[in-house]
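Take this structure first; my questions come after.
A single protein chain has been omitted; all remaining protein chains appear in their positions.
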Amino acid sequence: MDNISATIQVVPLNHYILLSAIIFTIGVVGVLIRRNAIIIFMSIELMLNAVNLLLAAFSAYSGDASGQVFVFFIMALAAAEVAIGLAIIVMVYRNTSSIDINILNRLKW
Amino acid sequence: MSLFYFVAFLTILFSLLVIFTKNPVYSVLYLIATFFTFTIHYILLNAQFLAVVNFIVYMGAIMVLFLFVLMLMNLNKETEPVKSNLIKIIGVIAGGTLLVTLIGSIHALQTTAASATPNSEIGLVANLGKVLFSEFLLPFELSSLLLLSAMVGAVLLAKKDKRTQNG
Partner (left out) sequence: MIDLVWLIPLFPFIGFLICGLGRNILPKAVIGTIASLAVIASFVISLGLFFQFDSATPVIIHLFDWIKVGGIDIPFSFQIDQLSILMLLIITGIGSLIHIYSTGYMSHDAGFGKFFSYLNLFIFFMLLLVLGSNYVIMFIGWEGVGLCSYLLIGFWFTNGAYADAAKKAFIMNRIGDLGFLIGVFVIISTFGSTSFSEIFPKAQSMISGDATLTLITILLFIGATGKSAQLPLFTWLPDAMAGPTPVSALIHAATMVTAGIYMIARSNILFTLSPVTMSIIAVIGLATAIIAAIIAITQTDIKKVLAYSTVSQLGYMFLGLGVGAYTGAFFHVLTHAFFKALLFLGAGSVIHAMSNEQDMRKMGGLKKKLPITFITMLMGTLAISGLPPFSGFFSKDEILAHVYEHNKILWMIGVLGAMLTAFYMFRMMFLTFWGNFRGSENQKSHLHESPISMTIPLIVLAILSVVGGFIGVPEVLGGSHWLAGYLAPVFEGSGTRMSELSLNHSTEYVLMAVSVGGVVIAIIYAYIKYIKNNHVLPVMDSEPRSALAKISYNKFYFDEFYTAIVQKPLDVLSGFFYKIIEKSGIDGLVNGLGKGSIEASNGLRLLQTGNVGFYIFAMVIGVVVILIYSFLKF
């Protein structure tokens, strides 16, 4: 454990911020360039996880437990969201036999 | 230190592979790998509870759910819809802009490197549990309600609509 806590004193916080930002961006790019609804959903999960990492890092560096509690809640929320989201995707698939998001274009002028 | 960099590199690699792979099943598998690296990050930060929860909930439950739905739809590489190249490039550029903005704003903020006395004990299960059940009791209970509503919603949504089928 002490070895591990030594990591905290060596790796500056900025590195974690940078890493989190990169993962978040990758998630955003994934949302933008894929047409498969499930892959988009997975990219959203990626974004959530990046934020989780950032919160946990801040929590460790400032000694405040609230960050990790928040991560816990985010995880619970993500689970619920995935359940509902996938249910919706299944419904869409049942009605249109496809999960291409470009099919869903009725909400226009 | 070098451990951190190695794990970080792996995270980025796997997440890139997630979004660029054509086969959706491979994407899911790569995402699982990404979450695994996340778990290691949590351990490095001595957030043991989070590491374990990440492993069990995310990789065990959520990803499996994804795989179920994918298998249900019988998707493979040939039926995957692809966007035009132009849109892909625009997407990458937008993402890159976002990254630059984020990094730039963080640079401008001049955050401190590390605080004075990081407490490495807060990630332990016992300590976290104490904080969770004392300070954050209400959100904890509400999140149980949240999960309940999610369950009900999922079941309702996935049910076949009997009325329209019978006419």
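The first chain written gets the first letter, and so on, giving A and B; residue counts start at 1 in each chain.
Following the convention adopted for this analysis, contacts are C-beta pairs under 8 Å (C-beta built on N, C-alpha and C of every residue); 3 or more make two chains touch, one makes a residue touch a chain.
Just so we're clear, the structure is a prediction, and the values are computed from it rather than from any experiment.
Among B:29, B:52, B:65 or B:98, single out the residue that touches the unshown chain.
Per the contact definition at the top, the residue touching the missing chain is B:98.
In terms of residues, what is the contact footprint of the unshown chain on chain B?
Touch set of chain B with respect to the missing chain: 83, 87, 90-91, 94-95, 97-98, 101-102, 104-105, 108-109.
Mind pulling the chain A residues that touch the left-out chain?
Counting only chain A, the missing chain is touched by 28, 31-32, 35, 40, 101-102, 104-109.
Note that only the chains that are shown with their structure count from here on.
For chain A versus chain B, what separation do you get between their C-alpha means, in angstrom?
So the centre of chain A lies 4 Å away from the centre of chain B.
Going by the contact rule set out above, which residues of chain A touch chain B in the complex?
Residue positions touching the partner: 1, 4-5, 7-15, 17-19, 21-30, 32-36, 38-39, 41-43, 45-46, 49, 52-53, 56-57, 59-66, 68-69, 71-73, 75-84, 86-91, 93, 98-100, 102.
Using the touch definition from the top, list the residues of chain B that touch chain A in their complex.
By the definition above, chain B touches chain A via 1, 3-4, 8, 11-12, 15-16, 18-19, 24, 27-28, 31, 34-35, 38, 41-47, 49-50, 53-54, 57-58, 61-62, 65-66, 69-70, 72-73, 75, 80-83, 87-88, 90-92, 94-96, 98-99, 102-103, 106, 111-115, 117-120, 122-123, 127-128, 131-132, 135-136, 139, 143, 146-147, 149-151, 153-154, 157-158.
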